[in-house]
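Note that one protein chain is taken out, while the other chains of the complex remain in position.
Moving on to subunit A:
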Amino acid sequence: MCSTCGCSTHGQGTQIQFFVTGYDADNAKAVEKQLLGLPGVLHVHIHTHDGETTINYNPSKTRLSELTAVFEQKGLQAAI
């Protein structure tokens, strides 16, 4: 998290980007909320119009498969 002050590089985590098809305003909000509720997910940014979805997370707390499961549950297709 705090790479600027140098006290740790531990929490910077991983940033991953998906391209998701099938978003509308409602399900994008629901996906954002569900992803943010997963352990270790710190930030979610969704571009509804083109499906670009950026997630910052700690892979030691949430597996990639748990992220993709959120898209699947909403009937969305996600590609990395």
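The criterion applied here is as follows: a residue touches a chain if its C-beta (ideal position, glycine included) is under 8 Å from a C-beta of that chain, and two chains touch if they have at least 3 such contacts; residues count from 1.
We take it that contacts and distances are computed from a predicted model.
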- Item | Name under which UniProt lists the unshown chain, selected from "ABC transporter permease", "phosphoenolpyruvate--glycerone phosphotransferase", "Hydrogenase nickel incorporation protein HypB" or "Transglutaminase-like superfamily protein" | "Hydrogenase nickel incorporation protein HypB"
- Message: In the complete complex, the non-displayed chain touches which residues of subunit A?
- Response: 1-2, 5, 7-11, 14, 16, 32-33, 36-37, 39-40, 42-43, 59-60, 63-65, 80
